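Here the complex is missing a single protein chain, while all its other protein chains stay put.
Up next is subunit A:
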Amino acid sequence: MKLLTANFITCSVKSCQSVTPALSFRDAELAREEIDFSPLFLRNILPRIDWPLLQRTAKELGFPALPETKPELSPIAEGDEEGVGSEEEQKLLKELHSLLLETSVQSGKLVCANCGHEYPISQGIANFLLPNHLV
């Protein structure tokens, strides 16, 4: 499971869904796979990212601290169809690319702080099906 995906999800149990943040990784085995860098994708996706949650996930998994607040990107200059932006922004977007898209949790658990349920992850695939007593 990529860190991007982890940022979009929470505990499947209805009564946990108003509690933030609900899930944390445990016993996570990480993998890194290089994929094509698209600054435009990150620009589009950044507004949809829950920054405090990403900060927390990064910390849990032992990555260097992210900036305090979600970075504000300047609008893309005319003719910059790839959305490359300034050198500084380029560096930031590459770091985010690496964290959100190239890093994944291959095995481990996602644990709910509210109900305590553990969602297993194996071969990079998380299982969010609930046991009977939690539906």
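Assume a contact is a pair of C-beta atoms (placed from the backbone, for glycine too) under 8 Å apart; a residue touches a chain by one contact, two chains touch by 3 or more; residues count from 1.
Everything below uses one rule, namely that contacts and distances are computed from a predicted model.
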Listed names "tRNA (guanine(10)-N(2))-methyltransferase", "DNA-directed RNA polymerase III subunit RPC6", "Protein EFR3 homolog cmp44E isoform X1" or "Alkylglycerone-phosphate synthase", matching UniProt entry of the absent chain: "tRNA (guanine(10)-N(2))-methyltransferase"
Touch criterion as defined above, residue of A:Thr10, A:Gln55 or A:Thr103 at the omitted chain: A:Thr10
Selected residue (touches chain absent from view) among A:Pro64, A:Gly79 or A:Pro131: A:Pro131
Options A:Met1, A:Ala28, A:Leu66 or A:Leu96, residue touching the unrepresented chain: A:Met1
Absent chain, residues of subunit A that touch it: 1-2, 4-5, 8-14, 17-18, 33, 35-36, 38, 40-41, 43-45, 48, 50, 83, 101, 104, 118-119, 123-133, 135
